[in-house]
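What follows is a structure written as structure tokens; I'll ask about it next.
The complex is shown incomplete by one protein chain, all other protein chains being positioned as in the whole.
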Amino acid sequence: MIRQEKISIRTGGRGTTDVTGEIQAMVQKTGVQTGLCHVFLHHTSASLMLCENADPSVRRDLETFMTQLAPDGDPMFEHTAEGPDDMPAHVRSVLTSNHLSIPVSNGRCALGTWQGIYLWEHRHQSHTRSLTVSIQD
Amino acid sequence: MIRQEKISIRTGGRGTTDVTGEIQAMVQKTGVQTGLCHVFLHHTSASLMLCENADPSVRRDLETFMTQLAPDGDPMFEHTAEGPDDMPAHVRSVLTSNHLSIPVSNGRCALGTWQGIYLWEHRHQSHTRSLTVSIQD
Partner (left out) sequence: MIRQEKISIRTGGRGTTDVTGEIQAMVQKTGVQTGLCHVFLHHTSASLMLCENADPSVRRDLETFMTQLAPDGDPMFEHTAEGPDDMPAHVRSVLTSNHLSIPVSNGRCALGTWQGIYLWEHRHQSHTRSLTVSIQD
């Protein structure tokens, strides 16, 4: 059986938002003990990521890495309709992911000790991002 | 319950093929209203990607980016058995993905407004690529 819910997250421009709490609360509300939790992002210029959750410098370094790998305003990009961060945002999205699937065990997403679920905004402006969470048992 | 079907897609060499229509038709045929649609590519030198579907320059820029990141014939590569695009194709596949999981809502893959499902061929020659589509409710 699949329970599905759509939520919106407001991002603060380029950077990560920890959504672990929201996802865990949705799993607990369903009462599912053993199953799978699927999270889907309805956008192509942001990502979902499982990342180290203890030291914020990890997320800063990922930002630095991506900024160097796909620089804003790189003249190789033709698609600049929405500005210099438009195409780099699509590149980052394709190199990471826009869906996650996590086992549910003992009524919770069975994340590793250092794993958090992050929404990674790649555009400089803040956006409202839609996610669909599907929980199965 | 899981309905599973295997399909073949003929690619035209390096580049993207929009398979959104095929996948949506398979979902509709099952009659599933709320569920999940899983698409799996049985190859390691092509990818499945959710990408911006409005402006073809986005896919051209992704091609340009990948060509620069993992150039054909790069002397660092040892595995050249099938030619200069052999190893870059594996690199591209590993950096992107060969499986997608998309929520089904109201009888359709609940894609974002600008999300399309693309098969991305990384070899220069055209190939017949196999996909398995699994639809759950």
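Labels for the chains are A and B, by order of writing; each one numbers its residues from 1.
The rule is simple: a residue touches a chain if its C-beta (ideal position, glycine included) is under 8 Å from a C-beta of that chain, and two chains touch if they have at least 3 such contacts.
Note that the structure is predicted; figures quoted are calculated from it, not measured.
Which of A:Q24, A:T80, A:S101 or A:S130 touches the hidden chain is settled by the complete complex: it is A:S101.
Contact with the chain that does not appear here is found for just one residue of A:V19, A:L41, A:L62 or A:L131, A:L62. In the full complex, subunit A touches the hidden chain at residues 34-36, 49-52, 55, 57-58, 60-62, 64-65, 68-69, 95-97, 100-103, 105, 110-115, 136-137. One chain is missing from the display, and on subunit B it is touched by residues 2, 4, 6, 38, 40-45, 69-70, 76-79, 81, 87, 90-91, 94-95, 97-99, 101, 130, 132, 134, 136.
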